[in-house]
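With one protein chain removed, the remaining protein chains of the complex are shown where they sit.
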Amino acid sequence: MISVIQPTGTLALISQIEAESLSRFSQGDLYDLYRNCSLAVLNSGVKTDNSEKLLSQFEDFEINVLRNERGLKLELINPPKTAFVDEQIIYSIQNNLFSVLRDIVHLATTKNETEMLASITHENISIGEIRTNQIFNILRHAKAIKSGSDPNVVVCWGGHAVNEIEYNYAYEVGFQLGLRGMDICTGCGPGIMEAPMKGAIFGRAMQHDTNGRYIGLTEPSIIAAEPPNPMVSELVIMHDIEKRLEAFVRIGSAIVIFPGGPGTAEELLYILTIKLTKSNRHEQLPLILTGPKESEEYFTTLDTFVRNVLGNEVARYYRIIIADPIKVAQLVKESLKIVKDHRTINSDAYCFNWSLNIPNELQDHFEATHANMAALNLHHDQAPSMLAANLRRAFSGIVAGNVKEAGMREIAKHGPFKLSGDKDIIDNLDKLLRDFIKQKRILLSQKEYVPCYELTTQ
Amino acid sequence: MISVIQPTGTLALISQIEAESLSRFSQGDLYDLYRNCSLAVLNSGVKTDNSEKLLSQFEDFEINVLRNERGLKLELINPPKTAFVDEQIIYSIQNNLFSVLRDIVHLATTKNETEMLASITHENISIGEIRTNQIFNILRHAKAIKSGSDPNVVVCWGGHAVNEIEYNYAYEVGFQLGLRGMDICTGCGPGIMEAPMKGAIFGRAMQHDTNGRYIGLTEPSIIAAEPPNPMVSELVIMHDIEKRLEAFVRIGSAIVIFPGGPGTAEELLYILTIKLTKSNRHEQLPLILTGPKESEEYFTTLDTFVRNVLGNEVARYYRIIIADPIKVAQLVKESLKIVKDHRTINSDAYCFNWSLNIPNELQDHFEATHANMAALNLHHDQAPSMLAANLRRAFSGIVAGNVKEAGMREIAKHGPFKLSGDKDIIDNLDKLLRDFIKQKRILLSQKEYVPCYELTTQ
Amino acid sequence: MISVIQPTGTLALISQIEAESLSRFSQGDLYDLYRNCSLAVLNSGVKTDNSEKLLSQFEDFEINVLRNERGLKLELINPPKTAFVDEQIIYSIQNNLFSVLRDIVHLATTKNETEMLASITHENISIGEIRTNQIFNILRHAKAIKSGSDPNVVVCWGGHAVNEIEYNYAYEVGFQLGLRGMDICTGCGPGIMEAPMKGAIFGRAMQHDTNGRYIGLTEPSIIAAEPPNPMVSELVIMHDIEKRLEAFVRIGSAIVIFPGGPGTAEELLYILTIKLTKSNRHEQLPLILTGPKESEEYFTTLDTFVRNVLGNEVARYYRIIIADPIKVAQLVKESLKIVKDHRTINSDAYCFNWSLNIPNELQDHFEATHANMAALNLHHDQAPSMLAANLRRAFSGIVAGNVKEAGMREIAKHGPFKLSGDKDIIDNLDKLLRDFIKQKRILLSQKEYVPCYELTTQ
Partner (left out) sequence: MISVIQPTGTLALISQIEAESLSRFSQGDLYDLYRNCSLAVLNSGVKTDNSEKLLSQFEDFEINVLRNERGLKLELINPPKTAFVDEQIIYSIQNNLFSVLRDIVHLATTKNETEMLASITHENISIGEIRTNQIFNILRHAKAIKSGSDPNVVVCWGGHAVNEIEYNYAYEVGFQLGLRGMDICTGCGPGIMEAPMKGAIFGRAMQHDTNGRYIGLTEPSIIAAEPPNPMVSELVIMHDIEKRLEAFVRIGSAIVIFPGGPGTAEELLYILTIKLTKSNRHEQLPLILTGPKESEEYFTTLDTFVRNVLGNEVARYYRIIIADPIKVAQLVKESLKIVKDHRTINSDAYCFNWSLNIPNELQDHFEATHANMAALNLHHDQAPSMLAANLRRAFSGIVAGNVKEAGMREIAKHGPFKLSGDKDIIDNLDKLLRDFIKQKRILLSQKEYVPCYELTTQ
């Protein structure tokens, strides 16, 4: 089956060089990256977290970028049938398909970190600033930064594989946020990444408000495992998890964390690292942890863990609300006013948080190898913010070992990652991970979860 | 509590005379009509079918139309709190509030049937044509007739008090219709009047299609018992049930009937009367009866009744599809192509079915009094179309006795309506109504249903 | 040649009864009215003020309203070729053609003055209010009243047959008004009715502002003599000159008078009558008389006339600005702020001046017959406002005698109208009219102007 797909959105035109760079016959592996991200988008809405299995079903899938008199079109060979209604591609999928094209082309044709650094050494600009500018450029190029409106983007973090009660709760929170005109930004996949978007769509519908934004931020290494859900109206592909996390906190005006697994723990530790960083002590980025009555235990687990490991004071950086979607929405709304005032006073953009200081330790790409994992400093001989940063890396590695292709290959080859550190830290980590397993928050596709890590005290 | 509401939509301006005609202090009872319809809208989404009880909760509610420098505004005194989010009125409710104003003003200031007849006696125009023109005028004035698009409006009929399985099924059908870009028109209340709209909203959202129309047609005498659901984006108030039913079949391009009670039976008999009318034998108005597996019995009941009473041939006018939303949607889509061709050939408007012949018996207003009910001819000594028309009136009376204020007063005063006719007809009617009661399809608000009718053979 | 024209704007749908009322084969003379107004629109941009001659060129022109599957279309038989570019009708003409249809249908199908009066006798509403409501209804139906914006409509009055210097001056004033975002409303024809619109189009273009409104108000009896110019984006047909004049002052936020002839004098006397009316003493309706250096004499003539006849104090109601377009525009802009404040305080609509009191003497239709003209009271034995009202009628009669079909017939049959009054009034009138003739401001189509009036002192 061959489908020809017309462009949507802004990338209606592509240059010769851009088209050729994505060709199956081009040198380099850009085509594979492009093909796989596109295939993930075509599997929108399919529930999975086994990317390998999903992709293996469509080995004969191919995608070609063709230029024509109207600009460009895509040729899909053997695409998944679920992407179509009566032979017509579903528009949200079509649109996300062109977002993939846009971002892959941008990735391939703009200056990278090194090139940017080279071109501006004479200025007094740090590597951190360059990276932040890169994130800004990608988001701006994707039109994901809107200058016209007040701080309005609520980042929702949480698991892709939650139970129905949690899904419905997140839907309700999204509904209340949507009723109040807020935009939703998630990691783009199923579960908690979908529910608040769906709720917000409906809340907006009751307000006859068609301007709702449902932003999904993803990265090539995870998109196949977590195909974008069909609510996503703006899909952006960042380079890797570090750029993705930075994009969340720069673009988001408030953060709501729902129940999840190690990925959610990584996200919480990322934002806590930032909040524990001294230079951010005046920054405003509201953080709410919320879930239904039935999930209260989850938040107790998480709360206990971060208090035990990072100190009790860390608790002042977040607020836990159980079983009260209206209160969550009202609190977000209230705190967005503070965010707005703060940014106005500091002349910081409403739509992109320039002033937040993100330590290099969060920006540097952490590759989940056995050596890197083993070398992580999980001791108390460092500032709490640095310990949080290292714990973030630990969870990042666990996520990679669980669902990212490269990480899973490492585990298959060399056995579980080894993590070591101070006894109380390791014990707490152990408790947290065991609770996650008990609560079935880790990788549901396997019959029984075989951990991809080993913990040792040192 | 006093709320001031700004106008939405097209009625941003009102003349002195219009404003005064709606004033609480004006002579006439237009204010009461206006107030009650507005109150019903403000109760959007509230589940009820007891209008009296609902209205009695808000006896101190008042509404004032004020003219100001920007045009007009509404002042609401003691409105229901459910219409607001954080003190802000929900937009869909606000919008419907102005639809009420628009239609009540139109009703009050345009020529009525008699005036129109007087002004054009010299022409060769029948009373039926005048009525159809009136319906056209109301709908056009409400901008509910759109000239730009192909036949696209799917009328969904069914009960306001269905069970969850039926609700979800109607949602699924709506989702499939929405995915295919179809507009939904219902009687505007809860239950089946809501579910397909909600489904279509999500179907459209997946297509990033914000043009969906969710048309609710209602009438003053029922709006309080069936408050508009919050999905309705275009609310139109017709004079009475006969004008409302005609509006459905003129504006609709296809009709889907879901499970319901006596109201749904009235609707089925209305459309069957039209289809049995000889001069309509070439007309195209697809009719599908559908429900989940669990509701199959309901359709058997209905199918048996109309076959037994009106003859087996009547079955060729509808198609029953059980438990297959995609098939329903695809069939509607296919048949809309035929509708389009038919109208093109006959130069009939895509958006308003002028050529359908509606017998006077369906257009004449039937008042549900004991005398009128008793006088109904339920015998075989007439054309099947006329028997269907009379059965339509019988069900109309039963609905009135159940949920309309005037009808309920009648019943309270004089006891149940009496219906008589040929034995087989009455027996079949009895069987149908008993099945409805058994299936709990009649008036759920009372502990036990006390029928508002008595059947006798004659 | 037969052209089929698709609808523009809002009247995309027409009912059976409406279509039939406009048919060539219908009883009544609505068809002729409709045909002639349509023909005038098709002659847009043609310079003429001899309607008879213009219309006689197109005796075989016919127009048919046809209903079809998309709504309606117009069939034009033998239309003027100037309305087309490469066989395609020019959009502004097409649009105005449908405005004619809209207004003629509205005229034919809504309640007239008598019917309205009948339907609301029980209320405390005067005939004057009913007429104002009618004007509101026509304008609202034509969407010519916009509720969203601040007072912004500048009425430009002046002659249809001015010289190039005056045309260019009015263009410059329009340009400056357009630069400042103001909308233009004129009598829709050529000359001063066109120039400020053209100027404003360019002023708006420099502001990339495509929302400019170019409103043309006309009446059936003059439209053929002054075909709408092609700048008109909103054409509205009022019943007669009195309704048209009222529409100007209700919809306008400020009035600018350029050089003109008797029609312009009628307009000036109309607005002065209103301003001299006691109950309007707090009303705000800025009035500027302006022209190029070369036309200074014209304003001296006019100024002298009204001061002499109505008293010196009348001069405080207007301001004369010579040769300074920027000053005119700035003054209009400044005074619109006062208008806005005034209406805000009085809760009067920005877009329709409800509070202006228009005496019955201005609202009553004045038919230009010899008897009516002779009976005009042009003496000082009345309030200045009433004398102004009678002078308005005198000029109205002169315009009718010059360019309106009915008036011209009267003159041809019975000779010039006779006007008599106090000596000083008649002398001043005589001087004014002679100056007009000297300045070639009366009827240019004839070699030598033969006055349609005789003045006698009495």
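As written, the chains take the letters A, B and C, and residue 1 is the first residue of each chain.
By definition in this document, contacts are C-beta pairs under 8 Å (C-beta built on N, C-alpha and C of every residue); 3 or more make two chains touch, one makes a residue touch a chain.
If you're wondering where the values come from, they're calculated on a predicted model, not measured in any experiment.
**Q** Determine which of the presented chains are touched by the chain that is not presented, and list them.
**A** Contacts of the omitted chain with visible chains: A, C.
**Q** May I ask which residue of A:85, A:351 or A:399 touches the chain that does not appear here?
**A** A:351
**Q** For the full complex, which residue in C:17, C:41, C:179 or C:314 touches the chain that was left out?
**A** Of these options, the touching residue for the absent chain is C:179.
**Q** From the listed residues C:230, C:325, C:359 or C:397, report the one that touches the chain absent from this view.
**A** Selected residue, touching the omitted chain: C:230.
**Q** Hey, which chain A residues sit against the chain that's not shown?
**A** Here the touching residues of chain A are 7, 12-13, 15-17, 20-21, 26-27, 66-71, 109-111, 115-116, 120, 122-123, 125, 129-130, 132-133, 136-137, 140, 145, 147-148, 343-344, 346-352, 354.
**Q** Using the touch rule from the top, list residues of chain C that touch the missing partner.
**A** 85-86, 90-92, 95, 179-180, 198, 201-202, 205-210, 230-231, 233, 330, 333
Please note the rule applied: only the chains that are shown with their structure count from here on.
**Q** If we define chain centres by averaging CA atoms, which chain lands farthest from chain C? Would you check?
**A** Taking each chain's C-alpha mean as its centre, the farthest from chain C is A.
**Q** On a C-alpha centroid basis, what's the spacing between chain A and chain C, in Å?
**A** Computed value for the inter-centroid distance: 64 Å.
**Q** Once you find the CA centre of chain A and the CA centre of chain B, what distance in Å lies between them?
**A** Going by mean C-alpha positions, chain A sits 46 Å from chain B.
**Q** Using mean CA coordinates as chain centres, what's the gap between chain B and chain C in Å?
**A** 46
**Q** Provide the list of chain C residues touching at least two other chains, using ranges where the numbers run on.
**A** none
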